[in-house]
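Single-structure report; data block below.
Only one protein chain is missing; all other protein chains are in place.
Up next, chain A:
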Amino acid sequence: MFRNTYDSDNTVFSPQGRLHQVEYALEAVKQGSAAVGLRSKTHSILLALKRSTGELASYQQKMFRIDDHVGIAIAGLTSDARVLSNFMRQQAMSSKMAFNRPVPVNRLVSAIADKAQVNTQEYGRRPYGVGFLVIGRDQSGPHLYEFSPSGNSYEYYAMSIGARSQSAKTYLEKHYESFADCSLEDLIKHGLHALRETLQQDKDLNVNNTSIGIVGAPSAHEKTTNVSFRILEGETIQPFLDTMVPKDAPAAAPAPPASADEDVQMAE
């Protein structure tokens, strides 16, 4: 019934000092398709891989606009994400109404992190099964944050979450030092390269399965003067896909050991 002794109640520590339900929630994030975020001096961007359940189904939405200056990409339970993004929208609106000020991005992220933390401590609740990458722009410039169901939130130069996100992280760690001075086009190119790393062998990024979210001045490929958060999908992302450097012959396949059970194995 249970894989571990101390995992039926998320508020009870295991003897190793771990909260198993919280760690399972982090696994739920890893089940979701990947999302990648990058930041330069002028822009923050998100890229996400959309999944469809079959030939007849549409692709599942991966990005949400919170306010003119904030957007998120999700990995995990979409329904939990909608609850949290509605909350974020309310926070943004209330800041606009009370102070006529776009809510500072760090406060928005802290607010949902605090909500998630409560679920790890109070009896009878469950953690959220979703992780976010949050991008936004405020008085202190462009930002990128990661939010996770454990109640942690950190700011990053670049980050990835979701299935096989470690491959994308490896790419980002190799290149992140150049991101600060990147143009928007180069930043998106890096993002696409990182996102491509999360794909299975026979798959490729295309206009149907890729979403791009941007905060900052528009690229030459966009037909807009908009600097606020926007989501690019469908044909509009073709020019960006065209900038990608084709993957070299798949001779060196660094296939990670794909075990049948990808779930974590807890120490007893």
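Methods note: a residue touches a chain if its C-beta (ideal position, glycine included) is under 8 Å from a C-beta of that chain, and two chains touch if they have at least 3 such contacts; residues count from 1.
Just so it is clear, contacts and distances are computed from a predicted model.
Among "Coatomer subunit gamma", "N(6)-L-threonylcarbamoyladenine synthase", "glutaminase" or "Proteasome subunit beta", find the name that the UniProt record gives to the complex chain excluded from display.
The UniProt record for the chain left out of view names it "Proteasome subunit beta".
On chain A, where is the contact patch with the chain that was removed from view?
Touching the missing chain: residues 97-101, 104, 106-107, 138-140.
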